[in-house]
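Sharing a structure, written as structure tokens. Questions coming.
Only a single protein chain was left out; the remaining protein chains are all shown in position.
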Amino acid sequence: MSARIADSAMYGHLWGTPAVRAVFEESARLQSWLEVLAALARAQAAEGVVPAEAAETITENARVELLDLDLVAEQTRLTGHSTLGLIRALEQVLPPQVHQHVYVGATVQDLTDTWTSLALRAVGSEVWRDLRRVEAALLDLAERHRDTVLAGRTHGQPGAPVTFGWKAAGWADEVRRHLDRLREGAPRWLVGQLGGGVGTLSALGPAGIDVRRRFCAELGLGDPGISWLAARDRVAEVGAVLAMVTGTLARIGGEVYELQRPEVGELREPTRDEVVGSITMPHKRNPELSEHLDTLARLARANAGVLLEGMVGQHERDGRSWKAEWVALPEVCLLTSTALQFAVYLLEGLEVDREAMLGNLDSYTGSERALALLTPRLGRHAARSALQTALAHGRASGTPMDVALREAGLQPPEDTGASPVDTGAAGAMVDLVVARARAARAQESQTWP
Amino acid sequence: MSARIADSAMYGHLWGTPAVRAVFEESARLQSWLEVLAALARAQAAEGVVPAEAAETITENARVELLDLDLVAEQTRLTGHSTLGLIRALEQVLPPQVHQHVYVGATVQDLTDTWTSLALRAVGSEVWRDLRRVEAALLDLAERHRDTVLAGRTHGQPGAPVTFGWKAAGWADEVRRHLDRLREGAPRWLVGQLGGGVGTLSALGPAGIDVRRRFCAELGLGDPGISWLAARDRVAEVGAVLAMVTGTLARIGGEVYELQRPEVGELREPTRDEVVGSITMPHKRNPELSEHLDTLARLARANAGVLLEGMVGQHERDGRSWKAEWVALPEVCLLTSTALQFAVYLLEGLEVDREAMLGNLDSYTGSERALALLTPRLGRHAARSALQTALAHGRASGTPMDVALREAGLQPPEDTGASPVDTGAAGAMVDLVVARARAARAQESQTWP
Amino acid sequence: MSARIADSAMYGHLWGTPAVRAVFEESARLQSWLEVLAALARAQAAEGVVPAEAAETITENARVELLDLDLVAEQTRLTGHSTLGLIRALEQVLPPQVHQHVYVGATVQDLTDTWTSLALRAVGSEVWRDLRRVEAALLDLAERHRDTVLAGRTHGQPGAPVTFGWKAAGWADEVRRHLDRLREGAPRWLVGQLGGGVGTLSALGPAGIDVRRRFCAELGLGDPGISWLAARDRVAEVGAVLAMVTGTLARIGGEVYELQRPEVGELREPTRDEVVGSITMPHKRNPELSEHLDTLARLARANAGVLLEGMVGQHERDGRSWKAEWVALPEVCLLTSTALQFAVYLLEGLEVDREAMLGNLDSYTGSERALALLTPRLGRHAARSALQTALAHGRASGTPMDVALREAGLQPPEDTGASPVDTGAAGAMVDLVVARARAARAQESQTWP
Partner (left out) sequence: MSARIADSAMYGHLWGTPAVRAVFEESARLQSWLEVLAALARAQAAEGVVPAEAAETITENARVELLDLDLVAEQTRLTGHSTLGLIRALEQVLPPQVHQHVYVGATVQDLTDTWTSLALRAVGSEVWRDLRRVEAALLDLAERHRDTVLAGRTHGQPGAPVTFGWKAAGWADEVRRHLDRLREGAPRWLVGQLGGGVGTLSALGPAGIDVRRRFCAELGLGDPGISWLAARDRVAEVGAVLAMVTGTLARIGGEVYELQRPEVGELREPTRDEVVGSITMPHKRNPELSEHLDTLARLARANAGVLLEGMVGQHERDGRSWKAEWVALPEVCLLTSTALQFAVYLLEGLEVDREAMLGNLDSYTGSERALALLTPRLGRHAARSALQTALAHGRASGTPMDVALREAGLQPPEDTGASPVDTGAAGAMVDLVVARARAARAQESQTWP
């Protein structure tokens, strides 16, 4: 029985992807914890801390399907200890003589932090792949619409022209910076944890450091050098980067949301025939995907904030920070991966209405071109002033260009209508961004890290 | 399969209470939605908008166990519409001639917002009851420990004496203010929503306002006067008040956490024999309840922040704000109710160590008393200065009182040791706070609102 | 030299009002602190704790213009003590025999918290007045535009009609709830603080409680019953309420921002001739006021979050929470008061374009009316289905009504164009909201609290 809408049968798809759910779901988490325990035993066997046969037996039995999960849950609640239930259930399936070789010298956080790194590796790999798909879709839009003209807008007001490809290139460039952040962060984030009670590896004797190195290597993680039980900057950074990713997607979604207003009508998100926007207002086509990107970003930010706050922990372990992570870190991962999948769908199917873009540009802007036209005749200051006066009084009767010319007592030059819209270096910037993104894509791995 | 630790079989009890889970759990939500639909039909029947028999039939069939929940989920996902799945499943169990009388003139938010108010009524009633239990426990501590002396502490440093009852009274007074906030908020929060598509009740003709009034009355909710589809201040306020409640509990928890340090040893939270603090460090008795109150408060604040941000919605419905509420509002309710139950357990079983309190007071404070002793002999400025000098140099060799007297070349007056510790008006403040709380409790309802 | 843009000569007006700046400005704060010290002396004189002449002398000299402010600053920095600089500077202007009667039995927070309440009283009075001005402007809009029809919008998409007065009434109702919150909060918030070192009033002997009562009465504040040095819920609540106020104003601003898009063109914020939206795009008329309301709300929320976090303080004083308040509380007050002044100006001068509203309604909506027209001929389900199909394929060629009729093979009934737009109970809701607001306004004080 889930009390969270995130796991609702009706709405759960809005708050998680199957792949990332599968990472954080309880039995998967337990399986991963078991694998961490097995890796620990093998590392210890290699260093002579436990017998090799014990490590083998543990590895063979480190399978969640063998465990009595009710016992795990019951013992966890009974003891109030985060992993003792698991240990007891595991001991149940192991021969007695192996019991003493399970979880030797380790502490709860050795399990949970190492698991966190493993989970982040899986999540990061999803994020990397989907972020690259978002980038691919954006680069494609950038190229296809390199010269698709529309009004640039500042403060919500249409102004001088830009191209839609240039917009998309700006988004793609932002996404590329996130890919850079992920790449740079990986070696910082993907490290194991092994230290025992307070983090000194004291229960492992002189072999401690070597066991840790092998343990991390067994799991494909980096060695941290020093225990990081209360050093949560890694986790905070992951939260910040993922929240930033959702911020970018929310920005893209917001653009679609606004430009899909029928009064603007320049963009439209893809839909399926079965989708019902409103029962009573059948004409409505709601930008549900786009707006949901914003919803997800809000929640991601809130959870990232919890992780950031969690950096200020006390001593060698602070349960306050740490348990807040238990909620906030999976949450930000789930939200981000969901946002990415929505964004891929949105961008791969985005409908761009070139006529509407051009129409709005003509209808609502043009003063820049009018200014350019008037300046050589009236001088820069006088032209601007004439144009402002004209626009203030005559807005209702024509486009800014019409008004400006009429009020300034000028005839439109023959070529006014035909003059190409000047989008400056927009195309050149698109080329630059696309080229460097394509070069980076060609060089980098399709998988992360 | 839940990917949220909040629903984990192992750890779920840390993140929700059975009673509040039961409010937000999917089939309970659907049942409540059905009851809202039935109330709507009855209100419409009373105003002649639908036939009385239709309302009766709908009411009889408004039972979640009759519905095909798979169909609900499937149609919800298929149409992307938040309630169409439910409507279709309900229609399945209704005679065809009744179909057209279901959900007449209503919109999704009429269902969800009205349900939210019903859910808040249920949650608020839990919160009210448990907050009063917390208050009762605190008043009891205040009375029992009215004269239990311990060091007051500022900036983490022990100073002049206070009493533990006075501390508890300060907490109780804060809790009382939350009860006031809940009482004042109730009529603002517990209102229905009915408006149809954009909120004007247009589909109900002239009867609209009357249908709404009856509809709200049927459900025991207030009439809102005007649709509040995009006016989310109520929800934001609920979030803020609940987050403040958790803030108070976290403050109490923090006090226990700090005073339970064995170096201080003045308080100890209750525990059970089965609880295992640390496998490798058996002496450890961790303040798990206390620290968890802080964890819950962090998450509650983060979700309250989402609700506050959600006030800035667009137009007649803003899916960005609204869907973020779907997650954040239940979350803050679940977290708060959990915190309250932890706090009740903590406070009802709190162990207070009077000897340790007195011992710390003697060992680490006393300069105020020393100052009082020296002032008549040396004058106020000279006494303070002498004392500071003495303390700076002689800290290691005795209590502040010893040091001060010795360094000032004075003999301890005979009555130094025996002089009662002066806790000023602490007792009088306890009496005042307890009296007004008890008076308020006697007058108010044990249930909310 | 200010490093904060908030105090910039160029931009400072965006971040504070003169009246609220005057509350928090350093010499005003010091003057208020001096008055608190004087009130303390008078209360103590009345209870026989200090001589009446000393209290008189202190009261006469409690004038910031008499003090050496450089000394205050220097001694504050030198000692690291928040008020010792002030005490020393005050002693400088007092006869030596009075020195010992200054600040007797008080602590820093007695001064700063009591001052906070005094400052909040001044700020709250500004907020109350301006919030009522906002309400008045909104009620006026509600009445004037009770029947001004425009498209309701959900998810950014125009839908069934509403009236602009109904929108304004919804805002007004939200503002009224804030006025209720301010009224209810006042007795909780406006209390003095007096307790000495750790809050027990121990330095005042048996007179302590009576001195506190007189002290609070002298300043027109409530008596708190018990010291609240570390009970910061009052401050957190103030922050939450003010942040909610800014949230409402940002919502209104957001509506103007969106409806001022020239493609929509339904609202326009007032401007002055001298305002320059863009140097290079003279036609642009940016919704600067409206967007700034959102900016202010973001910052207010962030600061309110700091105050909420600050509730979790330790022991009898926690400098971490407390000093964060020093920044965040004035900030949220300054931001809110600024937002209110912007909002008053915005709403009192708001331009409403009835033609544009009607034009958009015709152009972009109508499916609800078409549905009403088709339903009697085709039945409810078939009508909806026909309409959806028609709209999906024929959007470009006419209004939803045109398309629906044409695709359904029907002739427009003669009265289609003339049929009044159905805004349901919008007008009735306006009447209800306006009536209750006017009744509340008539009964309540124009000043706060």
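Going by the order they are written in, the chains are A, B and C; count residues from 1 in each one.
Convention: a residue touches a chain if its C-beta (ideal position, glycine included) is under 8 Å from a C-beta of that chain, and two chains touch if they have at least 3 such contacts.
Model, not experiment: these values are computed from the prediction.
Participant: Looking at the whole complex, which of A:23, A:36, A:162 or A:386 touches the chain that is not displayed?
Facilitator: Checking the options A:23, A:36, A:162 or A:386, the one contacting the hidden chain is A:162.
Participant: Per the definition of touch given earlier, which of A:15, A:215, A:228 or A:326 contacts the omitted chain?
Facilitator: A:228
Participant: Consider the whole complex, including the chain that is not shown, and state which of A:152, A:222 or A:265 touches that chain.
Facilitator: A:152
Participant: Which chain A residues would touch the chain omitted from the figure, given the whole complex?
Facilitator: Against the missing chain, chain A presents residues 100, 152-156, 159-162, 166, 169-171, 173-174, 177-178, 180-181, 184, 188, 196-205, 208-209, 225-231, 233-234, 236-237, 240, 243-244, 247-248, 250-251, 254-255, 258, 294, 297, 301, 304-305, 308-309, 311-319, 368, 380, 422-426, 428-430, 432-433, 436.
Participant: I need the residue numbers on chain B that touch the omitted chain, in ascending order.
Facilitator: Touching the missing chain: residues 154-160, 257-258, 260-264, 273, 277-288, 291, 309, 360, 363-368, 371, 384, 387-388, 391-392, 400.
Participant: In the full complex, which bits of chain C touch the chain not displayed? Write them out.
Facilitator: Chain C touches the chain not shown through residues 1-11, 13-16, 20-26, 69-70, 72-73, 76-82, 84-85, 87, 103, 107, 196-197, 203, 272, 274-281, 286, 288, 291-292, 294-295, 298-299, 302-303, 305-306, 309-310, 318-320, 323-324, 326-328, 330-331, 334.
Operating definition for what follows: only the chains that are shown with their structure count from here on.
Participant: Nearest whole angstrom, what separates the Cα centre of chain A from the Cα centre of chain C?
Facilitator: Those two chain centres are 34 Å apart.
Participant: Can you work out the whole-Å distance between the CA centroids of chain B and chain C?
Facilitator: Roughly 24 Å, centre to centre.
Participant: Send over the residues of chain B in touch with two or more other chains.
Facilitator: 196-197, 203, 294, 305, 309, 318-319
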